[in-house]
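A quick write-up on the structure given underneath.
Only one protein chain is missing from this complex, and each of the others stays in its spot.
By letter and in written order, the chains are A and B; residue numbering begins at 1 in each of them.
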Amino acid sequence: MPKGSVAITTERCKGCGFCVEFCPTHVLELSNAFNAKGYHPPHMLNAEKCSGCNLCGMYCPDFAIFGYKYPDQKAQKGEQGQ
Amino acid sequence: MSTTELHVHNPVEDLLRQDRVPTIWCPGCGIGTTVNSFAHALLGQQINLQKTAIVSGIGCSGRVSGYMNLDSFHTTHGRAIPFATGLKLANPELTVIVYSGDGDLTSIGGNHLIHAARRNMDIMVVCVNNMIYAMTGGQAAATTPGASNSTTTPYGAFEPELNMAQLVDAAGACFVARWTAFHVMQLERTMAKALKKKGFRFIEILSPCPTYYQRKNNMGDALAAMVDYKKRSKIKNGCPTWETALEPGGEIVVGEFVDREREDYLTRMRRQLGSHYSEFPPQPEEQESEGCEKEC
Partner (left out) sequence: MKADQRCVMTGTHFINGDAACCEGALSAGARFAAGYPITPSTEIVERFAARAPQVGGLFIQMEDELASSIAIQGMVWGGQKSFTVTSGPGYSLMMEHIGLAAISETPCVFVDVQRGGPSTGLPTLPAQGDMMQARFGSHGDYVTIAICPNSPQECYDLTVKCFNLAEKFRVPVMFMMDECVGHMTEKVVIPPAEEIDLYPRRHASKPPGEFQLFEAGEELVPEMAHAGEGYKLYVTGLTHDKRGYPALNPAAQRELVGRLFEKIRRAQDELTMVEAEGLEDADVVVVSYGITSRVAQKAIQAARDKGLKVGKLRLICVWPFPEKLIRELAGKVKALVMPELNMGQVVLELERCAGGQCKVIGVPHPGGTVHKPVEILEAIERGAR
């Protein structure tokens, strides 16, 4: 049972790959699909590993991804990867 | 697991003008990343957003003011600081943030930077340092590391780069820090701290410009720049600013370098003026306010 997940606004994504690279648990990868602007937005490769830490959201220059925690899981807000 | 069952809301959205995103920034431009840290810092500090104004000059970085859902002022190239100075003096209740580029703040606006730091004007200045004049297409800036290529230095720049941290420290800033776009969490913390401090606060953020700086110098894409920042950065809080110069290809010294107490301009003004300063409560509103009776 993963602790969290991400919400992706695919149409805002510009495919930079920051979220993929800096996710501490390697949850994401860029998909093969294109969005309307021709970029490859990310999708979850290892959804079960997501902690909902939102580091991906902090890195995303286009406000296209947001990580959130599922309720009732008082996982501490980590600062992994830094 | 469906996300629709939950109320999923990125708090950064509340700080953006929704009718203005997507931004004009290129894919992988680091400016947007810095905005995340900024937005979280503002939200985390419970700053009164109604009383917060953001001022920019001109440039890609200068577009930040226009995306923030605050009182936004997009002024002229280099002059965000004097505008912010006027704003703050006219209404000391405001939290005033200047958010602009390296060229804007240190070249054309360099004089204002020095003097606002010297006065210890109570404003926070965020400088996105992409080491280039990006908006105009990749010309050399005062911050372009020596020997880098730009459209106006096709044989490399013949001049060394400016260390802005050292400059504003020497001029008298009460808070000086540097991070890169890679350091999102540290940047948030530093911004939060700076937001609460009184006086001239300066935060430099190294940020990738894949379209011009990285490309002109065969440095790969934005992601490569971010990975490079991660590799080359060395956190040295409290490091004397003369030891923080950015050598091309060398160590990137990051951290909070200066955090000192100094009386800010308005506090000093009131102290020195003492009883010569009259508080000036506004006159009670008159009933008629339909313009003057005589024609103007």
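Quick note on the criterion: contacts are C-beta pairs under 8 Å (C-beta built on N, C-alpha and C of every residue); 3 or more make two chains touch, one makes a residue touch a chain.
Predicted, not measured: the structure shown is a model, and the values here were computed from it.
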Displayed chains in contact with the omitted chain are B
Touching the hidden chain, out of B:Ala84, B:Cys239 or B:Val254, is B:Ala84
Touch with the omitted chain, as defined above, among B:Ser61, B:Thr75, B:Asn130 or B:Gln166: B:Thr75
Name every residue on subunit B in touch with the hidden partner chain. 17, 19-20, 50-51, 53, 55, 58, 66, 69-76, 78-79, 81-91, 93-94, 111-112, 114-115, 269, 273, 276-280, 283, 286, 288-289, 291-296
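Just so it is clear, only the chains that are shown with their structure count from here on.
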Using mean CA coordinates as chain centres, what's the gap between subunit A and subunit B in Å? 27
Subunit B touches which residues of subunit A in the complex? 2, 5, 7, 12, 14-18, 21-22, 39, 47, 55, 57-63, 66, 68, 70-71, 79, 82
Residues of subunit B touching subunit A in the complex: 1, 3, 6, 8-10, 12-13, 16, 21-23, 25-33, 35-37, 40, 182-186, 188, 221-223, 226-227
